[in-house]
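The complex is shown incomplete by one protein chain, all other protein chains being positioned as in the whole.
Showing chain A:
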Amino acid sequence: MSNKNDNKVLLQNKDWCKGCGVCVGFCPTKTLIIENDKCIIAYPEKCIFCGQCELRCPDNAIWITAGGKENEQ
């Protein structure tokens, strides 16, 4: 069985993240936390790829890619 989210990955650029917490506040599944003034993808297994974090992040520091694992850093 394949799921439409199968090859989606949530990625981030911690250098760009300013720890504002907007993504954490709007994430419906509590996937994200703030630690040491940075957003951390603490529970990636909870992510439903709704895109709220990417839509609202002022710093382009978190995004979803459909490209599979090769983009991960």
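By our rule, contacts are C-beta pairs under 8 Å (C-beta built on N, C-alpha and C of every residue); 3 or more make two chains touch, one makes a residue touch a chain; residues count from 1.
Please note the rule applied: contacts and distances are computed from a predicted model.
J.: Going by UniProt, what is the name of the one chain that was not included in the view, given "Acetolactate synthase", "N-methylhydantoinase B", "Carbohydrate ABC transporter permease" or "2-oxoacid:ferredoxin oxidoreductase subunit beta"?
T.: "2-oxoacid:ferredoxin oxidoreductase subunit beta"
J.: Of the residues in chain A, which ones touch the absent chain?
T.: 11, 13, 15-16, 18-22, 24-26, 54-61, 63-65, 73
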